[in-house]
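My questions will all concern the structure given below.
Complex shown without one protein chain; remaining protein chains in place.
After this line comes subunit A, so read on.
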């Protein structure tokens, strides 16, 4: 079994290597090869899972040290894997959803000339993400962390000929750097505090370190999580990341990579529990982001950006739950898994719609598509019901628990967090209903493609010539993954909740405490249902009963701000870019005047000294001999002197 863990990472890595280095020979078979690699690692994951199920709850952890990576003195960084229930959950999610999305991409990318490279990047992502969740120490986790960042950068910018895609990739990369810096400093602090990076020793010793230290480490880890998971204040990259191909948005920017922050917080639970201030910061970030993302999601007309806002918001829920401590860890991960199903399904549905609509992304140009794309409609609809928390579907079980746990925090804080979570649920129902109605219901607001010679945003299948779109159902390779994910969206939450199965599965790793909500479980559920109905009704009133205008109305100040992502870029520009420019300018000034002055002065004096000393080298052998004689005399005198003193 131990060897299988290594293979789990190696198979997609080998796939990536083969696809990226293999050259044109693999152009034809490349997509299938990549999909095969993903499927093999899923199969390995299932085997490991079955093996794990065969053992008792406490013996399920598997630790493997592959080799010593950097042994320098007391500094030990090993390449080692740690497979427990938490990483197992991620392995299955990553490889399972990953395989489905590979399959989907075969159809979606069928007409792209560079699809071999695309699948290579996808495999690279899988390998890095698996390394991230399987690492047994923070340094190796960091390798995976950077690896997924790289894959994300490459895939966002996959259509690099589009300036917007190239810029979006750069933006994602830069914003992630901020978070990664937090990660690297946190790791350094860990080493100075605990003398190691391995999860085991760090987490068991966490309660012995001072609270100040722990708070610093935890806040830095939170910064890292914010970067990777697009949480406020490092959220700005996620919307733009939708420039990447839709399967990428589904896999990386919805189901897996962006949830790495939740994994990090959950995995480092002991650190956060020792630092209550940091935990407060975590729940604040979560609560703010879940509202932020939801509000942005309401205003976007671009279907993928609306879904991106939704992703941000849902991860906000998870971060909030993870920040609550043992009360919330299990529900954070459970929501993460169910979200992985329904959000990936929604993105694939969106991709399918775009596929049939000449790559149109503006929902104001959709409408009435349910007749033309029945499979997409049904699967998207099930995902929709799941995300808004329709009773009995996945989202209902996981989100409801988080809201309950938020109230259980107690005191004013509990009311604020619970209120925010509840409000978020209402907004979620609103914007998702809006997406659903604008896309699949109402009259057909289609429009011919702007001009045929303009390079198409997504070189997907079908007639790309101008003219009216002819919506059609997507090929089988695309619909099958959508169907599978829809099934997951419907049943996963229920399965997890039967007998508290998921709770019992994860509890040995994360621990669990039952929260006692001041409201009681039933009240919370009732309230959630109420706001759900409210949100759906409001959306219906606005978009279902009235025709949707083909151009967006001016809207209120809040709407306008939300369309601009609540002014995140303006804020970044004014505060960070301008501030950075000023800082650079003053540093350059200092460098010129102060540093260069010292440097040039030193250089000039060395040069002058050199010129003077050079004159001693006059070419006359007699003066050389004299200097040698003098030198010998001094040498002897000095030796004698040393004895004398």
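A few points about this structure:
By definition in this document, a contact is a pair of C-beta atoms (placed from the backbone, for glycine too) under 8 Å apart; a residue touches a chain by one contact, two chains touch by 3 or more; residues count from 1.
Definition applied: contacts and distances are computed from a predicted model.
Looking at the choices "Sarcosine oxidase subunit delta", "Pyridoxal 5'-phosphate synthase subunit PdxS", "TRAP transporter large permease protein" or "NADH-quinone oxidoreductase subunit N", the name in the UniProt record of the chain not drawn here is "NADH-quinone oxidoreductase subunit N".
The chain that is not drawn here is touched, among residues A:53, A:575 or A:603, by A:603.
Interface note for the absent chain: among A:53, A:188 or A:625, the touching residue is A:625. Residues touching the missing chain, restricted to subunit A, are 603, 606-607, 609-611, 613-614, 616-617, 619, 621, 623-625, 627-628, 630-632, 634-636, 638-640, 642-643 (touch as defined at the top).
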